[in-house]
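One chain of protein is taken out of this complex; the other chains stay put.
Presenting subunit A:
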Amino acid sequence: MYHKEKSIQIKNSASALYNNLSVLRIAPRRLTYFTVVHANVVNMVSASWDGLNYSHRQLQSKEPNVATSTSLIMQAAFCVLPSRELLVITSQKGIQMYESDGSIMVYWHALDTPETPSEVNYVPAQAVFARGISAVWENYICVGVSSGSILVFDVPSKGSNITLSEVLEEHKESITDIASECSGSQQCIADLVSADDGGNLCVWKSGEEFQLLNKIPGFDMSCSSVKLWKGTVVAGYGTGQIRLYEAVTGILHAEVNAHARWIYSLDIAPFSGLLLSAAEDSLVRVWHLTVSQETNSVEVAHLHNECVTDTQICGARFCDGDGYAFAVTGYDLSEIIRYTQT
């Protein structure tokens, strides 16, 4: 069903972090941007569709005012709003927002660190970082924090006047991933889902004030990657399972024993309903989701496996809305492997 294409080389290898690959199609310029995190650097590649041109850029996790300070990056993700596209980078220190080509940093938000005792080298027992990035609605970007908070940023259609508009305090454990409704359907009430290290899911309706619609309890196992498609939450867990819930009611529609190790990444091609799952077991699987007319529930079927030999996969993304192609990377790997439908 899919065959392997020429790989894209990246400047540094990928770190083992959830959802460690982000893809943005720039259709007018026939380009695709890819980002992969390596420790304290984001590797960015711009690849032309004809496969002839690749340009590289590296972004460091520096605080704007403290030249010496750098920290490990947890995630880099493109955020697409109707009016603009941004690249959001989260680290131990804070949140950086760049223009999508990585050229200009437009916003920096420092994370609150817990009260610091007098000792200079004090490090809190609980790690501090931001992780989980998603654009939602016309003008919001949501970012998760290790404390369980979700920061909601109001992003104007242009310029750098980005403001923190709300902090959502429903999760008790570190946020792992956040996703917005990807089908584009206006009929869905819920348009955002967030997941945490205990596997708990929160379903939200965005707006001037975000509204919590539902909480789906976890079972003490991290939900490392989550998606929302046509009112269905698709969640991947450390047990290698994928679960499909109706977002608003929390009804479990399907449970899949999908992988033999910890899942690191899920993605959905919204137009075709293809689902991509990738795990530490070196396998990438493609599934097909369909909405059953009779029962109005989502059904899942397995379509395809790809094994990336001896690689713990940390990032996998479709390159287009139909799922015609997808890209994969893994720990210690200095390349992005692409697969295209035959």
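The rule we apply is simple: contacts are C-beta pairs under 8 Å (C-beta built on N, C-alpha and C of every residue); 3 or more make two chains touch, one makes a residue touch a chain; residues count from 1.
As a convention for this text, contacts and distances are computed from a predicted model.
K.L.:
Given the options "DNA-directed RNA polymerases II, IV and V subunit 3-like", "E2 ubiquitin-conjugating enzyme", "Protein OSCP1 isoform X1" or "Related to JAB1-containing signalosome subunit 3", say which is the protein name UniProt records for the missing chain.
P.N.:
"Protein OSCP1 isoform X1"
K.L.:
Taking the full complex into account, find the residue in A:E166, A:E181 or A:D197 that is in contact with the omitted chain.
P.N.:
Reading the full complex, the residue touching the unseen chain is A:D197.
K.L.:
Check the options A:Y107, A:W262 or A:F318 and report the residue that touches the missing chain.
P.N.:
In the complete complex, the chain left out is touched by residue A:W262.
K.L.:
So one chain is hidden, and I want to know which residue out of A:Q92, A:S265 or A:T329 touches that hidden chain in the complete assembly.
P.N.:
A:Q92
K.L.:
What residue numbers in subunit A mark contact with the hidden partner chain?
P.N.:
Interface residues of subunit A facing the absent chain: 12-13, 15-17, 38-41, 68-72, 74, 92-93, 113, 116, 120-129, 173-174, 176, 196-198, 220-222, 224, 238-241, 251-262, 281-283, 295, 297, 299-302, 305, 307, 309-312, 331-332, 334.
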